[in-house]
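Let's turn to chain A:
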Amino acid sequence: MDCRIPRTWLTLLAGLSCSASVLAEEVQVAVAANFTAPLQAIAREFAQDTGHTLVAAFGATGQLYAQIQNGAPFEVFLAADANTPARLERQGLGVAGSRFTYAIGSLVLWSAKADYIDGSDAVLKANPFRHLAIANPKAAPYGLAATQVLTKLGLRAALQSKLVEGQSITQTLQFVSTGNAELGFVALSQVYKDGQISSGSAWVVPDELYEPIRQDALILKRGENNPAATALVEYLKGPKVAEIIQSYGYQP
Partner candidate 1 sequence: MPLTQADFDAVLLTLELASLTTVLLLLIGTPIAWWLARTGSWLKRPLGAIVALPLVLPPTVIGFYLLVSMGPHGFIGQLTQSLGLGTLTFTFSGLVIGSVFYSLPFVVQPLQNAFEAIGRAPLEAAATLRANPWDAFFTVVLPLAKPGFLTAAILGFAHTVGEFGVVLMIGGNIPGKTQVASVQIYNHVETMNYAQAHWLAGGMVAFSFIVLLALYSGRSNKRVWQ
Partner candidate 2 sequence: MIWPLRRQPAAIQAVAGLGEIRGRFKVEHADFILDVELHLPGRGISALFGHSGSGKTSCLRCFAGLDQPSEGYLQVNGELWQDSDQGIFVPAHKRSVGYVFQDANLFAHLSVRRNLEYGHKRIPAAQRRIALEQAVELLGIGHLLERLPGNLSGGERQRVGIARALLTTPRLLLMDEPLASLDLKRKLEVLPYLERLHQELDIPILYVSHSPDEVARLADHLVVLEEGRVQASGPLKETLLRSDLPFMFEEDAEAVVDGSVSHYDPDYRLLSIRLSGTDAVLQLTHAPLPAGKPVRVKIKARDVSLSLDQAEGTSLLNLLPARVEHWLALDNQAQMLVDLRVGDERMIARITRYSFDRLGIHAQQALWVQVKSVSLLASD
């Protein structure tokens, strides 16, 4: 008697058993706000490819740091800088040796007005503007990078009186996009879509003018024994994620 089970059924069963052992896991991730859009794309792919669910909380790196210190239930931390994860690791709140750079941010000088910036630093030297927005260099890595650029160009003193600071890179973008500041140093990822600057005019600042804006990730103590956390970290290092990250204006 022929009692073969159809092939399709078998695959389905395999899938089910697989989800029972591995796919039932969920991972809680604290994510720097600037990485919101790429992470949402990554989460979809990650779920499809591994079956794990990624639950993300977005916020400013400093705030997330404070929350983690005070017992927030995050398992993986994707920060906007390198310092904060390092500090957490030193404090024993992260899994030692799990820290790595998941993305490198690119700095761009951007204006909401078309043709205001001609793809070079000429506008900074000509200095026709009232306000140049940067992120608070003490609080935000992109702000620090912006001051490094100005120093390298020898324009720091000349432009000091025109600087307005946003508390975060998001707020800095608001200053510029509303026209209150004619131009500003923002993250490329903020104004970049499908491989090009989405609106206005910009100068993508060459890498050599500022120290790399490394965004580091860290597995936190709570995620130590969660296979989904390890899976996520491995996934972030893969080629698929590299492609996504690039399309959002980061370097992998």
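Regarding candidate selection, all candidates are chains of the complex that A comes from, given by their letters.
Here, contacts are C-beta pairs under 8 Å (C-beta built on N, C-alpha and C of every residue); 3 or more make two chains touch, one makes a residue touch a chain; residues count from 1.
All values derive from a computational prediction rather than experimental measurement.
Asker: So which of these touches chain A in the complex, 1 or 2?
Answerer: Result: candidate 1 touches chain A.
Asker: Any idea which chain A residues touch candidate 1 in the complex?
Answerer: For this pair, the touching residues of chain A are 60, 62, 130-131, 133, 136, 138-139, 163-167, 171, 174-175, 178-181.
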